[in-house]
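For reference, the structure I am asking about is given below.
Our next item is chain A:
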Amino acid sequence: MRPARAHPLWLAFVLHRVSGLALALFLPVHFWVLSYALTTPEKLNEFLSFAEQPIVKLAEFGLVFLLAVHVFGGLRLMAMEWLPWSGPQKSLAAGALGVAVLISGTFLLQVV
Partner candidate 1 sequence: MACNIDRHDTDILILGTGGAGLFAALHAQQAAPEGTKITVAVKGLIGKCGCTRMVQGGYNVALGGGDTVERHFMDTIEGGKWLPNQDMAWRLCEQAVVRIRELENEIGCFFDRNPDGTLHQKAFAGQTADRTVHKGDLTGIEIINRLMEQVLSRPVEKLQEHRAVGLIPTKDGSALAGVLMIDMRTGRFRFVRAKTVLMATGGGPTMYKYHTPSGDKTMDGLAMALRAGLPLRDMEMVQFHPTGLLAGEHSRMTGTVLEEGLRGAGGQLLNASGQRFMFDYDGKGERATRDVVSRGIYAEMRKSNDPDQVGMFISMSHLGPENVRAKFKGMVKRCEDSGFDLAGGLVEVVPTAHYFMGGVVVDVETRTALEGLYVAGEDAGGAHGSNRLGGNGVANSTVYGGIAGDTMGVDIRSMTTLRDPDEEVLAVEYTRATHPLSQAPDLVQPLRNRLQEAMWEDVGVIRTASGMTRGLDRISAIRDDLMQVGVAAENLAFNLTWHDWLNMASLCEVSEVIAKAGLARENSRGAHYREDFPEAGAMEASYFTVAQMQEGNVNVTREDVDFSIVRPGETILPAGEPETLVAAQ
Partner candidate 2 sequence: MEPVTSQESALDGQSGTLEVSVWRGTSQGGDYQRFEVPALENQTILDVVSWIQHYADATLTYRFACRVGMCGSCAMMVNGQPRWTCRTHVKKVLKAGKVQIGPLRNLPVIKDLVADMDPFFDKWVTAGGAHAPSATRDDPIPPVDPQDAIRVEASAGIECINCSICYAACDTVAGNPDYLGPAALQRAWTLLNDAKHDAPHQILDAVSGVGGCHNCHSMGSCTVFCPNDLDPMSAIAGLKRETAKSFFRRRK
């Protein structure tokens, strides 16, 4: 039995958690790949060309997108916690941030 949660703030929370978790799983991989730069730069290049593949590219940019979502989500959260918004201002701010995330996200994806 779970309460219906399809309200914006709850979705924002889920988005933030999922993106945070995904980032935390991805980051070690990212570090691992980078550390190849030290020992075998060829491998890195190999990887980077492997990363040229559209699927991988999409995944990579998905992650960049997640990072953007997480960062803006986090900033939104801290603004909500620390700045004394009034009720309507709060939903406005949340909405504006949502839009910002969307715009930046599509921008990022377009770069691909």
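List of remarks:
Here is the rule we go by: a residue touches a chain if its C-beta (ideal position, glycine included) is under 8 Å from a C-beta of that chain, and two chains touch if they have at least 3 such contacts; residues count from 1.
Quick note on selection: all candidates are chains of the complex that A comes from, given by their letters.
These figures come from a predicted structure and were not determined experimentally.
Per the touch definition at the top, the candidate among 1 or 2 touching chain A in this complex is 2. Those residues of chain A that touch candidate 2 in the shared complex are 1-5, 7-10, 13, 16-17, 77, 80-82, 84-85, 87, 90.
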